[in-house]
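A single protein chain has been omitted from the complex, and every remaining protein chain is retained in its original position.
Our next item is subunit A:
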């Protein structure tokens, strides 16, 4: 959900980007210019200097970072204690067992995932070479904190003391005595630094023990990694995502699922086959609960069977127009049931979708659409005039809507991707066969970056075999969450709100209007049984301030994207002790969340604020120093994320992809990571704390903003000579707004602030348009000749909004 960003640290406030420790990371030569002298020296700072938690962490046992392991079906970090999901929760008594077994066998036969071929292979070979003992944990291929582990960690854990999870049991301890153990992940990346220090695997028998119906379940494991080991800065949570079949194949071709009916096994999504694709996971739910409500849109309700069948029909039509594996399909639809159906349909063709906000300025829409080189795009009938002249066909959802389509009478049913694609239609990069979604996010160059995200990033987080961030407070959920679908469609928050429920048998409830308001939330809870909501930190704070009782009736509130305000968190927990409050963290390149934290009262007392938590299923977090090596717990470094969530790359920008997704060596194992540019540290309990940004990127009201992108747009305006965009801090430590300062071209009529703002609003999405626009005769410089951003900021201070008016 995009990285958190507080005020820039002095360390990195000058104009460079990605300044942290470029020196040691594999990088392209293009990167050299961005290296700053201070960054070259490495930025890893012992927390001790700042009196931070973890400062007392030293060598040896006191600085252990812990890695938990779990098996499919075990509750995620956010599940309440004792709320293990019973095997029979959905879909019959044998399902969990089937999932577990098939997961295992598939993992064995299909080999490593695309992300971690090297990782897995090397792990295996060294194990085979008589390296450290391989434990049972490797068969689960995962490592994940159990809820109890995190919950039971006393607050003092953050102070750096060695925390022994309550989950430690006798069986766990016995494996400690067996000496160094190698913990490997069959399906994901290697999670711990097995070859670099003693690794303890500790089972958590007795906690969340699956019932006998689940069949033999491998002991979950917890590894405690010795301090100072190369892997000390890594905490991960990888669940097996069996199979490596491309999503299109996993779900079967268009028409196949239709032929076999929802939930049929002929399409590869039967109960005994692993699910690796988003649409296959939805189809599975359609088989398990065909009549359950998938989408509520006003007075209309659509069942899973209707959704899946309609998407099947639409997929055939899209495939006939060229959508298929390796292509990208822009969706220019407003937030609606049609948009959800279209997204599902695109995935069924094997293509990836990009949900574009129809409210974006036409120029931006054109730019991002062109970047996708689509064969076909989806737009509402009658709203396609502005698409004239753009490449690719335009397809509109049928007038008879979803229900009409669900009868299977839609034209083109039975079409197969690839076979009916017109010749000469542009095809997107075949480099991303697993692509599911493209997100456009603010880029420093003045153009948005296209983040290509894979199916596994979503399925690993929300698949019902992988309890992820949405299980908090839901006890033993019999079905997925009921959530408002309210986020802007282009965000990965939309992914959370759409696929979160739909992959788990829950319900998406459409909301009207651009903003979810407290009164709306209250109504959604009362009328539609909404039990889970996502709010950006800014909005969460606002709701708590303006209408704290509006949360009543919810089971879980997810927030994040920015630093949480401790007073608001405290107020919320006081008002609603029974509602699970989850703080999630993750740039869009890591797909929705990389880590999450069930927030407790004790978190409000921590010197660094509310932690962002531990890695979620399929993800691993590494805090690396300037040379790309894990730092010891308690030491600040750059937060890097590996695993299933990491994006496949930036579309059309291999150099940037190589720079931001380097392969680093973690515990002797080559591991592909995403460099978030966020700074943070792992405490003694392996919990990630966010401390700041390494570059100019900021979050303004939850939106990720590269000031350079806004500056590029402003400089392009007639009459503007130079400009600077400065984020204005708010009361809570975050940024509340953007201020643009500009100088006018001499000998020309100076543009008025209002017209500058209007001109920017015509080319930038709303969240990038500066709220404050101020002309200046010159932009102030520091004694070093650099732009003096703090002087500009100070110039706003005296009676902002009255004196400074122009």
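By our rule, a residue touches a chain if its C-beta (ideal position, glycine included) is under 8 Å from a C-beta of that chain, and two chains touch if they have at least 3 such contacts; residues count from 1.
FYI, contacts and distances are computed from a predicted model.
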Original post:
Out of "Quinol oxidase subunit 4", "Acyl carrier protein", "ABC transporter permease" or "Protein-methionine-sulfoxide reductase heme-binding subunit MsrQ", what name does the UniProt record list for the absent chain?
Top reply: "Acyl carrier protein"
Original post:
Quick one: which of A:487, A:669, A:739 or A:792 touches the chain that's been left out?
Top reply: A:739
Subject >> Sole contact to the chain not displayed, among A:292, A:517, A:745 or A:793 >> reply: A:517
Subject >> Touch criterion as defined above, residue of A:356, A:436, A:450 or A:550 at the omitted chain >> reply: A:550
Original post:
Which is it among A:539, A:623, A:647 or A:723 that touches the chain not included here?
Top reply: A:539
Original post:
Residues on subunit A that touch the omitted chain in the whole complex?
Top reply: 513-515, 517-519, 522-523, 538-539, 542, 545-550, 571, 701, 728, 736-737, 739, 754, 757, 766-767, 771-773, 799-802, 805
